[in-house]
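Apart from one protein chain that is not included, each protein chain of the complex appears where it belongs.
Right after this comes subunit A.
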Amino acid sequence: MSDQSKQAEIVRQSLKRRYRKERRFRAYGIIAIAIALSALVVLFADIIGKGHSAFIKTTITMDVDIDGEMMYLDDASDERQMKMADFVEPLIQALMREIPGAGESDRDAVRDLLNPYASNQLRDALKEYPDLLGTTQTMELLSHTNVDVYVKHAGDDNYSIKLNQQQREWVDQLVEKGVVDTSFNDVFFSRGDSRDPSRAGILGAIVGSLLTMAVTLVLSFPIGVAAAIYLEEFAPQNKLTDFIEVNINNLAAVPSIIFGLLGLAVFINLFGMPRSVPVVGGLVLTLMTLPTIIISSRAAIKSVPPSIREAAEGIGASKMQVVLHHVLPLALPGMLTGSIIGMAQALGETAPLLLIGMVAFIVDVPGGFLDSATVLPVQVFLWAGSPELAFIERASAAIMVLLAFLISMNALAIWMRKRLERRW
């Protein structure tokens, strides 16, 4: 009797300690989550803080006299004349008119406010509408990157302003007059890469990513699903299939750069496929995503309850009918979810593409599977390594675009699981 009460006493005394222990244990969990969340917040704050300004462009809007005499051009439909014409002069003249204090000796300083490619804008306009020659047009031209940096980041220690004192005063005046203005950076979403930060865009990388992903999806999904169905439904249980299963799991853990090496050796050196093209990129990423898709598809097939199979077999369905009519449709949402997550992983991959030449400077937006292309994470990598400071904000902006793609892909996966998955 006294023994029992003694034991109860011991338990009662230790109770407090045990509660404390539990509270501590819970606190550890909360701290872990807080660390993860704060890392995420810091990351996002840094990227958005650095990158948001890349979505704004600086333009110069002014009336340009498209004067043939000034440009040595009297017929804009004549190709030879167009080649030799001076498209910069009218722009300099127009900008000089907007800056009252600028004299003839300031020409070079004034020219340096204009984007080096601004004259191409005038040339392309004339190429399309030769009748514009001799008229005065209001044109919106891109400013020089230095002006862009000054307008957006004056006073920011992380950026060095490359304009001299006089140019800064001019720009301040022009901003006040409304000639120099900022607006949404549509250039960023409508062009390929460029060495001039204010003309650089991510459309080329987005299209490259989409083409590469298309190849990856078209190849890896059917192959992965077929492999999973065979292994799960038809394959005999023996040492060989065990061996295959172990190796599929191993393959999922192989560093992605190895697949790049394989792609270089097999697709490019052996089959003679061209470098830097989405087809090869897609093939390499297919190899990388296949194990993920096979594993998730097998899990999805396994989760279809045996009662469904048995019922189908009970009314006389063949093995193939059971698989195609019942198991596959029920497992498909799970397979799709796994594939989307595999694709999202492939979308963020850079290392294997390094070796097959997709880390390259490519200006033209790719038009097909055999055009040279880069992908979004590669674009981030290239811009982050550029000497021009204005590329830093563009790299961060490209990260934001990439994150938006990844988040929407993951959201799609979650939505599909919620909508389509059947609970048993």
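Here is the rule we use: contacts are C-beta pairs under 8 Å (C-beta built on N, C-alpha and C of every residue); 3 or more make two chains touch, one makes a residue touch a chain; residues count from 1.
In this section, contacts and distances are computed from a predicted model.
A.B. asks: Tell me the UniProt name of the left-out chain, picking from "Cytochrome c oxidase subunit 2", "Choline dehydrogenase-like flavoprotein", "Phosphate ABC transporter substrate-binding protein, PhoT family" or "Phenylacetate-CoA oxygenase subunit PaaJ".
C.D. replies: "Phosphate ABC transporter substrate-binding protein, PhoT family"
A.B. asks: Which of A:273, A:351 or A:409 sits in contact with the chain that's absent?
C.D. replies: Considering all chains, including the one not shown, the answer is A:273.
A.B. asks: Using the document's definition of touch, tell me which of A:150, A:221, A:259 or A:405 contacts the absent chain.
C.D. replies: Among A:150, A:221, A:259 or A:405, only A:221 touches the chain that is not shown.
A.B. asks: Which listed residue, A:133, A:360 or A:409, touches the chain dropped from view?
C.D. replies: Answering carefully, the residue with contact to the hidden chain is A:360.
A.B. asks: If the missing chain were put back, which residues of subunit A would it touch?
C.D. replies: 116-117, 120, 160-161, 194-196, 215, 218-219, 221-222, 268, 271-276, 279-280, 282, 324, 328-329, 357, 359-364, 369-372, 384-389, 392
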